[in-house]
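Would you mind keeping the following structure in view while I ask a few things?
One protein chain omitted, others in place.
Right, chain A next:
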Amino acid sequence: MDIRVQEAAFDFGSEANAFASRQAGMGAVVTFTGIVRDLGTASLSAMEIEHYPGMTEKALEKIAKDASSRWNLGDILIIHRYGRLHPQEMIMMVATASRHRADAFQAAEFLMDFLKSRAPFWKKELTRDGADWVEAKDEDEAALTRW
């Protein structure tokens, strides 16, 4: 299990390669990455991500442990950034490895659903008109009930 909370950018390609190459006996690797959307005319200039140091790491570890106990996984990688990010920058990534693909796919979705509303991160969108905190969506909370 490899969990990193960092301000610095990460290289998605090398992280995915390094993760895949250390999986002995695993036939499947699934990755997901979240990117700051370029809203074009909506003039999003940056996104600021705040987090709760200490609790963030604990929450991510718990989510990863829960995933490991539910599916037959070889390994899990979670990288989540904080600080100021610009459109098209990568915010976070998860990778899961398993012997067969179903476990890796489902575990990656599970990780993302819980990361959205159970890991203490908050996003603020900065536009030319000002700054707004991104509001949590009801559907994100509802997504947890399927697990």
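Just so it is clear, a contact is a pair of C-beta atoms (placed from the backbone, for glycine too) under 8 Å apart; a residue touches a chain by one contact, two chains touch by 3 or more; residues count from 1.
Following the convention adopted for this analysis, contacts and distances are computed from a predicted model.
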Completion exercise
Among "Anti-sigma regulatory factor (Ser/Thr protein kinase)", "Molybdopterin synthase sulfur carrier subunit", "Group 1 truncated hemoglobin" or "ABC3 transporter permease protein domain-containing protein", the omitted chain is listed in UniProt as "Molybdopterin synthase sulfur carrier subunit"
Practice task
Identify the residues of chain A touching the omitted chain, counting contacts across the whole complex.
Solution key: 34, 50, 52, 54-55, 58, 80, 91-92, 112, 115-124, 133-136, 141
